[in-house]
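Before I ask anything, here is the structure I am working with.
One protein chain omitted, others in place.
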Amino acid sequence: MNPILSVSNLTFSYDGDSPALKGISFDVEEGSYVAIIGHNGSGKSTLAKLLLGLMNGFKGTIRVFGTELSRKTLYQIRSRVGIVFQNPDNQFVGSTVADDIAFGLENRKVPHDQMQGIIEKFADDAGMRAFLDHAPENLSGGQKQRVAIAGVLAMHPDIVILDEATAMLDPKGKREIRDLIAKMKQENPKLTILSITHDIEEAANSDKVVVLDSGNLILQGTPDEVFSHVDALNAARLGIPFVIALKHELASRGIEVPSSIKTLEQMEDYLCQ
Amino acid sequence: MKNFALGRYIPYNSFIHKLDPRVKILGIVLLMVCVFLNFTHPVVNDAGETVKATYWTMTAIMQGSVFVLSILLLWISHMSFRSVLASLRSLWFTLIFLLVIYILVPTQTVMQLGLAWRVEAWNWSVYWDSFADAGKIMLRLMNMLMLTMVLTGTTKPLDLTYALEWYMAPLKVLHFPAAEVAMTISIALRFIPTLLEDSMRIMKAQSSRGVDFAHGNILKRITGVTSLIIPLFVSSFLRSEELANAMECRGYDPRAKRTRYRLLKFGWRDIFGFIIPAALLGLYIWWSVDSSVFTQFVLSGVVLP
Partner (left out) sequence: MPVKFADVSYVYNKKSPMAFEALKHINIEIKEGSFTAIVGRTGCGKSTLVSHINALLNPSEGEVIIDEFVNSADKKKRTKKLKDLRKKVGLVFQFPEYQLFEETVEKDVAFGPKNFGMKEEDALKAAHEALLEVGLNEGFFKRSPFELSGGEKRRVSIAGILACKPNYLVVDEPTAGLDPLGSKDMMDLFEKVHQAGTTIILVTHDMNLVLNYCDSVIVMDNGEVAKITDPISLFGEDIEKYSLETPLLYKLVKDLNAKGKDIDVAKVKDISTLLDQLRISKEAK
């Protein structure tokens, strides 16, 4: 299977000497959910900006569906990759929810008579249909992020990058976004999600985890593989997901939990046996 | 800040709200011209004598009609008069200021309303015309404010921007970036509440650090304002940078042609929005040009000689 996104030997530096990313290579399979974790300043957000072609002057290659990212292919690649940023306010362009979802469509030159239908459909999917005429200042952070996701999905991307999309939200907002992402994955299993996050629990439920530390890619693999490297993770100032930590503690007491047990619910059933 | 009605959109579904913003802008501009038209006709009757008070009566009729019309427009558009009054309240100071200026430096060369009182000791006369002058300017200011309120209160900022872009369209021939200017304005409007919120937050934070924005000497106040302005700039820059990234990622290219979600439509009601102000302006210009009108007014007793 060909990877939908392939990063190889990516190096980037803001000021010329100390690189923010040092020779990063990883592949992302179509339809997978990949979590990129690392502490602040590890190079996660730099990576996101590079994938969208927001900064020039990197070494190495970024390929989306086999097309190499360059100045020429920039708009072609951006049409396949959507991104949701951290700050809900700073990505709300329109003066109302409808206008904001329309913004991307206008850029794509979608004809006027098709817009209303598209806007209503995607607002509906994001649970924001009732808020089409609302101005951003009257929405919660979680609602604004739902609008941002609707705006991205309305452009039918193949890859959605979530750049700490829930970091500034309260627990309710976080849950709303988590549920929305789960729903959109369910409706479109071919959608690839690249989530840049601090949330170790989110990473535990992904298909693949990529760990960055000071610009280096130190670990990549399934959550079980990655989170077995406790020392490396501690060195990278990262924690261990709860269920995996529980498994480790059980293992230290001589109980090997089968690898099929991944979620808290499965763990509860196992412990009750 | 919250009860400041000027420039705030009041969502409602009135006749005026439904007008095409392009027509609204044109209509309001025409009415503004009416407000600024000055009655300059020589006030002389057939016998060659100066007709007293005609100037003031005509001015009162002209400004007064716009005033009545503005109130009518505000009423049709369901604007709350209380908020209008709140915006006008700050004009009291202006009124007193104008009055003092006009009393000290009368603008009229020929006083028509007569002497109000005379201070013999200083050899100084105060004419009623000074009061009328101040009143005229006040009426004009109020008319302008109310007309602006009708426009901004009934038109979404974004629609206003689109209308302005439409008017700027001919300038595209001269490579004027009308669409980009309109986008810039609409984003600025979108971020006003966000920046207001930012400034409230920073003010609270600095107050907690002992800044007193309301009291203290000039130096302390300058430090206080600096402690507000600099963080506000920093956060605005950060916001604009992130916004630019977000817009770029969503495919915005300022040079490329875009389609439109909101289209402006000219409907049957828009004819009124144009006809009424245009007719009023036409009437005023006619009055100013054709002197026979005054004779008619004088004869019918509207303008008392």
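In order of appearance the chains are A and B, and numbering begins at 1 in each one.
FYI, a contact is a pair of C-beta atoms (placed from the backbone, for glycine too) under 8 Å apart; a residue touches a chain by one contact, two chains touch by 3 or more.
Only a predicted model underlies this, so the values are computations on that prediction, with no experimental measurement involved.
Remark: the omitted chain is touched by one listed residue; of B:T161, B:Q206 or B:N245 this is B:Q206.
Checked against the full complex, the candidates A:R80, A:H134, A:H198 or A:H229 give a single residue touching the omitted chain, namely A:H198. Contacts to the hidden chain, counted on chain A, fall at residues 38-41, 86, 140-141, 167-168, 170-173, 175, 198, 200-201, 237-239, 242, 245-246, 249-250, 253, 264-265, 267-268, 271-272.
Residues of chain B in contact with the chain left out of this view: 2-3, 198, 201-202, 204-212, 226-227, 230-231, 234-235.
Keep this in mind: only the chains that are shown with their structure count from here on.
The geometric centre of chain A is 48 Å away from that of chain B, both derived from CA atoms. Partner chain B is touched in their complex by these residues of chain A: 49, 52, 54, 75, 78-79, 82-83, 85, 87, 89-95, 98-99, 102-112, 115, 119, 135-137, 151-152, 155.
By the touch rule above, chain B contacts chain A in their complex via residues 156-158, 186-187, 189-190, 193-194, 197, 238-239, 242-243, 245-253, 256-263.
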